[in-house]
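The complex appears here minus one protein chain, its other protein chains still in place.
Letters are used for the chains, namely A, B and C, taken in the order the chains are written, and counting of residues starts over at 1 for each.
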Amino acid sequence: MSDEEQSVEAEPAIATLVRGRLPDVPFEASKTKSYADLRIAPGHFLALVTGLRDDDELAFDLLRNIVSLDMEDEGLWAKYHFYSFKHGHALQVTVPTPPGAPTIPSLTALYPAANWHEREAAEMMGLVFEGHPDPRNLLLEEDLRIHPLRKAHPLQKAEILQGIEDGPPGVEV
Amino acid sequence: MTFGDAFFGLSWLDAIIRVLIIVGAMTVVVVYLTWGERKVIARFQMRLGPTRTGPVGLLQGVADALKLLSKEDLRPRNADRWVFEFAPYLTFIPVFLVLVALPFARDWGVRNLALGMFFVFAVLGLNIVGVLMAGLGSGNKYALLGGVRAAAQMISYEIPLVVALLAVAMVAGTLDLNAIVLQQADRPFVLIQPLAFVIFFTAMLSELHRAPFDIPVAESEIVGGYFVEYSGIRWSMFQLAEYASLWAFSIFGSVVFLGGWEFPMGLEWGWGWQLALTFIKSFIIIGLIFWVRVTLPRLRVDQLMSFCWKVLIEVSFVLLLVNGLFLVYEWPEELLALANWAGTFVLLGAVYLHATRKPERKNLVGSYKHAEVPTP
Amino acid sequence: MSVWPEERVTPNSDLDTVDMTVNVGPQHPATHGVFRMVLTVDGERVVDCEPYIGYLHRGLEKLSENADYRQAMGWWDRTDYLAGMCCEGAYVMAVEKLAGIEVPERAEYIRVLMMELSRINSHFMFLGAFGADVGSFGTSFTYAWRERERIYDLIEEVSGDRMFPTYFRIGGITMDLPENFESRCRWVLGSIRQGLEDLDGLLTGNEIFVERCQGLAPVTPEQAIAWGFTGPMLRATGVPWDIRKAEPYSVYPQMNFEIPTGHQGDVFDRFHVRLAEVYQSARIIEQCLDEMPAGRVLAPKLAKTLRIDDGELYMPTEGTKGEYGVYLMARGGTQAYRAKLRAPSFSNLSPLKELVVGTYVADAIVILGSLDIVLGEVDK
Partner (left out) sequence: MIGILKGLATTFSTFTRHPVTIQYPDEKHALPERQRSFPVLTWDFDHDEPFCTGCNICARNCPVDCMTTVMHDNPKHPEGTSDRRKIIEKFWIDYARCMRCNICVEVCPFEAIAMDNNWSGHEHSVYDRRDLHLDIEDLLAVSKSGELANPFRPLDSIEANAALAEGEDAPPAGFQGGRPEARAAQAERVAQGQGAAIQEREPEVQEAAAGAAAGGTAQDDEVATMSPRKLRARRMKAERDARTEQETGEVSAETIAALRRYASEVYTEITGEPVPPIGTPAVAAAAPAAAGTPAGDVGDPNSPRKLRARRMRAERSAGEHLERGEEVPAETLQALNETESELYKQITGNDPSGTAPAAAAPPAAPAEAGAQGDPNSPRKLRARRMKAERTAKEHLERGEAIPDDLLATLAELDATIPTAADGSGGTDSS
């Protein structure tokens, strides 16, 4: 499914396949440099994913990766990458969330692999995954409520002489 | 000059002098055993081993000793004071007692006891107490786990050790170590009792917490076992005990199985040659121990226990039975040797078949009865 | 008594034993880096396991978003620090695909050769460390290290640095191979095969080793896929899936090599799959050496500082531990707008609790060793 011959407006094959198999799920398809991308609202997201997983025509049984994105004014997004061993095709699903409410239904029930990915996305970007069994911080300390990967979070000034200044190194941001 | 009679006629002075000689010999041997082990294991792993201290690293043992002497001797606060402090002595004294009964040459030994072998068995049981005291006394989880594992292992492996040696004693007819050596003039007992030697060797490895049985000191699981909280001179006592028992057991093995100071040369050679022969044989056994230590991975605790209780003890009792049968009916010795060799191959074959049985699909992950325990 | 911590009492067991928590802490010889695992132990059996990660979190993704594409290279080969070139290759291929840069043929071959060398390097680290976990007191470690040193010397001669070569550039590689590289490489391959025979002889047939690893934490293919296992962990369960064949990139389609798979997905199969993979990688390296074309090693007319306009891409590659995926989003400018690493060890480590509960303490260490995790990429 290389991208070149696909004319820009024609939908990628996967998208038409998914639209055929799951007619009632509203999503817009587009192409990225690597995989076809389906954009869907958080509301219908769970329906789409259950369809993708259970439908034997699609059979996306591997959830590869969850990427959390901070699109500044357009709110927080999450991108999921699926792969099917049976058919060998892959797919990317984008779930944009409005700036105020970054909540997405959690996939841990469908894919156990999503557990740690969602915890990391939650702590790094501030997305909220409802229904996650264990929403504690994964990489950062327990009580740390900052979201370092957000664009607003400043990159700490490179402290020139570690341990020289009396306070903790490089705090004066 | 025979060494049998007492010095200056006074038996107590004689005892003190011999004990001092033994203590001197032991420290020298222990110091050079640590160096030897590190050198030999390094060679097995294609590296150089200690070369910095002394010409070929010869002063490594001395350097270690000095370092340990200068180290501060700590005791953790929640450790039980007296249990913690007396534990090293209780692991070291039994090993030292074993050396008392061992004949190094014709009459060279502190005391030539009529029940030499029996005395050794009795004394061996003591150091389990020391290990347990160290494990429980130091108030550290790792030490606790190590101590309990060590105690379980040593107790269970003592039985096959004792039974195998009894089988040899039956064939020799006496418990006096000197007499046993004299009987091996024409053929060492290892040729007649190979199964006993195999059982003795494996059981001895686990008594010394060595090679496949070094579970109490398994550095990759519980770091360091029962002596993890010790430091300085107390820790060196444990090391001393370990290497001294290694040397004591190898001397014991060479005396009982490899014909000690008599086998190939007979009695007319001087006591110097006899001493040298005993040492050479004990170094052969020590070399075997190092070789096994470098090669074999570690057994798990339950495998260790099942190997001892389900395999070694049965085989050693069968060995005892067979020896008894042959001795009662005075069948020829060669037949006895043949039966023993057959027994050895049966044992080794059983181990091989057990290990390479077709891997039936064990219970799948997560189905252990404990798993439904509510996690916090 | 002060020694016994007041822990939860295990219900429905006749003897009211007390569970003890053993802290296999960040500084522990068996945890391959800074990883902490708190085991709740009932006697010798593990009842509960709580992994703690994040000690080696260096903010790779934040740094990559605040440095231009060339500068970020230095951080990416520090993720899987046992196979520097594989990570660099993944990152560089992702950026080139995003920017649409054509890499000359010779550079592709050299990249594949270097990536396979790093893969062998990382597998030797596993074989050595796993032997030590099971208890062979460092003999397997020194055998493996002898080969790793030779591979590192070779990489040092080519790129200048042993672990973090920063040898690849966007659009090719920095410099061509030195003249004596071919003979040196064939000699190293010979010593790799010798090292493999040593390790094979030492561990594989060993009854005690077999006894310790056989049937330990077996995983079915469905469970593995559900947990997101990839690479040797997934192939050990019998699924012949390798991204170099499933979604080929670079010049891998011209290479012929098999994909070794296990049967039961237990610790023993994982060991065997990785051992077999080293032979396959050696084969690939030989093919690379034979078919190495001449020509340029850097794309012509490269921009001084690379600017990529809008676009996003997820580039999965076959890292040493599994699928090492690089997600990049660019919105103009010299810096990536979002860079995310899909680390194989991160997913392989996540079901540790399900794998370890019910086994012994000694087995927990062996299972952790068999996952072959590298904390650099788990914590990113």
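The rule we apply is simple: a residue touches a chain if its C-beta (ideal position, glycine included) is under 8 Å from a C-beta of that chain, and two chains touch if they have at least 3 such contacts.
No experiment lies behind these values; they were computed from the predicted model shown.
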{"item": "Touching residue (missing chain; options B:114, B:280 or B:348)", "value": "B:348"}
{"item": "Touching the absent chain when the full complex is considered, from C:201, C:240 or C:332", "value": "C:201"}
{"item": "Which of C:67, C:189 or C:216 contacts the chain that the document leaves out", "value": "C:67"}
{"item": "Hidden-chain contact residue, picked from the options C:81, C:126, C:141 or C:164", "value": "C:164"}
{"item": "Absent chain, residues of chain B that touch it", "value": "42-48, 51, 291-292, 294-296, 348-349, 351-352, 355-356"}
{"item": "On chain C, residues whose C-beta touches the chain left out of the figure", "value": "67, 70-75, 78, 139, 143, 146, 149, 153, 156-161, 164, 166, 174-176, 178, 198, 201-210, 294-298, 300"}
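The criterion applied here is as follows: only the chains that are shown with their structure count from here on.
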{"item": "Inter-centroid spacing, chain C versus chain B (mean Cα positions, whole Å)", "value": "42"}
{"item": "Rounded Å distance between chain A and chain B, as computed from the means of their C-alpha atoms", "value": "60"}
{"item": "Separation of mean Cα positions, chain C and chain A [Å, integer]", "value": "24"}
{"item": "Contacts with two or more other chains, residues of chain B listed in rising order", "value": "none"}
{"item": "Residues within chain A bordering two or more other chains", "value": "none"}
{"item": "Sites on chain C touched by chain B in the complex", "value": "2-3, 8, 10-11, 20, 22, 28-30, 42, 44-45, 47-48, 131-139, 142-143, 146, 202-203, 206-212, 214-215, 217-220, 223, 264, 266, 268, 354-355, 357-363, 365"}
{"item": "Contact footprint of chain A on chain C as seen in their complex", "value": "53-54, 57, 59, 61-63, 66, 97-98, 225-228, 230, 239, 241, 246-247, 311-316, 323, 325, 327, 329, 338, 340, 342, 346-347, 349-351, 379-380"}
{"item": "Parts of chain B lying in touch with chain C, wherever the complex brings them together", "value": "41, 44-47, 78, 136, 139, 141-142, 144-145, 212, 214-215, 218-223, 293-303, 351-352, 354-356, 359-362, 364-368, 370-371, 373, 375-376"}
